[in-house]
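For this depiction, one protein chain was excluded, whereas all remaining protein chains were kept in their positions.
Then we have chain A:
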Amino acid sequence: MDHGQAPVATEPDAHGHVDVDTVQLSAELVEAASVASHDVAEYALWLGDDSLVLAQHLGWWISRAPELEEDIALGNIALDLIGHARSLLHYAGAESGRTEDDLAYWRDEPQWRSAHLFEQPNGDFAHTIARQFIAAHYLFELYSALMESTDATLAAIAAKAVKEVDYHRDHSIQWVLRLAQGTDESRRRMITGLSDLWPFVDELFVDEPLIDRLEGVAVRPSSLRATVEAAMIPVLAEAELEVPRGFISSGGGRRGDHSENLGPLLAELQVLARAHPGAKW
């Protein structure tokens, strides 16, 4: 068996019957491409993997957050992200005949395309909020721009996702302000969280060669930097937090070069499906 391949290729529904919905478009658009080209599929993997990895991290907080409302908030945010990941991975997989479950459970680490930011560990609550703050601002601007994609399926997913990510962004802003302006201890932790996560901002705005082949379809990452930073910096100013400086992560997630955090995360994400191939739930 090849690494990262589902073991049962002849039995199409062998990896658990989580219903897979076609991301269809309104009637007049059904004729438009609903199977992605290889490059578009790769791009959909970028976005889908970011969301799935982040959702997997956030799910850990359920029952562990500082207050019950936060268990629910982070759980709901994770659920939205899983919804986005399902749509994106379903679309990515159609090109190669793989289901969203195949892509989630049967790819090994080098085949994942998540950026390092999303892979960073939960840390303490302030680390998770710092990661949410950066991620939600990035995703909001990304999906806002992707709504204009010439690829009708990506545009539809983006139009749905952007409204949900708007709430995630608001949630993170409120917590950044609260922690930064709370006690000395909460402020100290917020500063540490932000400075630990900030090195991973840069990778989000790196244009890989794939982007040159997807003009009009994909959002050019470098084009998002100004709007994302313009949205984050006033919040940091209001919270009296400095924009962290220092080292920049080398990145490489889009090429399959991942941080040390992805492996353990995937082990947990994939263990059940791999231990019981074909299990239905």
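Following the convention adopted for this analysis, a residue touches a chain if its C-beta (ideal position, glycine included) is under 8 Å from a C-beta of that chain, and two chains touch if they have at least 3 such contacts; residues count from 1.
Here is the rule we use: contacts and distances are computed from a predicted model.
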Absent chain per UniProt: "FAD-dependent oxidoreductase", "Lactate utilization protein B/C", "Fumarate reductase subunit D" or "Phenylacetate-CoA oxygenase subunit PaaJ"?
"Phenylacetate-CoA oxygenase subunit PaaJ"
Which of A:Glu100, A:Glu164 or A:Glu203 contacts the chain that the document leaves out
A:Glu164
By the document's definition of touch, the residue of A:Ala73, A:Leu194 or A:Ala218 touching the omitted chain is A:Ala73
Taking the entire complex into account, which one of A:Gln56, A:Ser87, A:Ser149 or A:Ser249 touches the absent chain?
A:Ser87
Touching the absent chain: which residues on chain A qualify?
19, 21-27, 29, 69, 72-73, 75-84, 86-87, 140-141, 144, 152, 155-157, 159-164, 166-167, 170-171, 227, 230-231, 234
